[in-house]
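Since the structure comes first, as structure tokens, the remarks are kept for the end.
Note that this complex is displayed minus one protein chain, with the remaining chains in position.
Presenting chain A:
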Amino acid sequence: MMYTFWIILTGCLVGLTCGIAGSLLVLRKMSMIADAISHTVLLGIVGAFFVSHSLNGVPMLIGASVVGLLTAYLVEVLNKSGVQSDAAIGVVFTSLFALGVILISLIGDQVHLDTNHALMGEIAFVPWDTMMIKGQSYGPQAVWMLGFALIANVLLITLFYKQIKMSTFDPQFATLVGVPLTFIHYLLMTMVSFSTVASFNSVGAILVVAMLIVPGATAYLLSERFLHVILLSGVIGVIAALLGYGFSILLNVSIAGSMATMTGLLFLLAFLFNPKNGLIIKKLSTHY
């Protein structure tokens, strides 16, 4: 019973945390950077292990945000020196990810972290990896990390809401009136890194991209206000997690895979039926 509860809670927290952070990337037309950071945090996690010799939450969060920011920074540098932005992202994230893969194979016999796990995650193991303090267990580590990332996201968005909105809509005007553009950019990259590393154990590097981008893209089709896109994106992430869990139990298939599939399904529904410019509504209105 407790086991099921932890898995559902973890899934919902992944949906909420990634949905909120990812919607900002979608609005800024920077979805590809989510793909990059979700892979390069692997290097951060392995790097954190080399420094702290454990797979503990705090070093992992630090390592992931350092590498996440490094990814965003390198992409920016390459981009400014004339490399096309999609190529810059492709070069940076594959190199840093590859470095992470090499390091993992070096320490593979010391930790239960392998490349397969890193790519796909395994939410079913989450409840057993608990936070231990002085021999006492305080619930799954993933839940603690996700809780932290969620609070950080909500806090930062609340504090810098205006700045995030203005720099997304009209960056040049925002600079002119004194919005610190670079600071906001790296703030978002930190939020994405936190969300990614906290979700990593549950859904892995590839499926976390679905949790980051698809709810945001879906909410974008359904809302007319900046705040609504962010909130709705979180809600869609949670719905996808719940539906995905149910689906996986029903068919006895991968939980994380089902959750990601559900985000895609919800997107498809919004794409076809949204009242603003859904495909079906358009077809109907041209016929009648």
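Criterion: contacts are C-beta pairs under 8 Å (C-beta built on N, C-alpha and C of every residue); 3 or more make two chains touch, one makes a residue touch a chain; residues count from 1.
We adopt the following convention: contacts and distances are computed from a predicted model.
**Student:** Looking at UniProt, which of "Sulfite reductase (NADPH) hemoprotein beta-component", "Amino acid ABC transporter membrane protein 2, PAAT family", "Manganese/zinc/iron transport system ATP-binding protein" or "Spore germination protein" names the chain we cannot see?
**Tutor:** "Manganese/zinc/iron transport system ATP-binding protein"
**Student:** Identify the residue among A:Q141, A:S193 or A:S223 that touches the chain left out of the display.
**Tutor:** Residue touching the absent chain, from the options given: A:S223.
**Student:** Check the options A:Y3, A:F169 or A:F273 and report the residue that touches the missing chain.
**Tutor:** A:F169
**Student:** Out of A:L27, A:I89, A:I123 or A:I164, which is the one that touches the chain we can't see?
**Tutor:** Of the candidates A:L27, A:I89, A:I123 or A:I164, A:L27 is in touch with the missing chain.
**Student:** For review purposes, identify every residue of chain A that touches the missing chain, sorted by number.
**Tutor:** The list for chain A reads 27, 29, 82, 159, 162-163, 165-166, 168-170, 172-179, 220, 223-226, 228-229.
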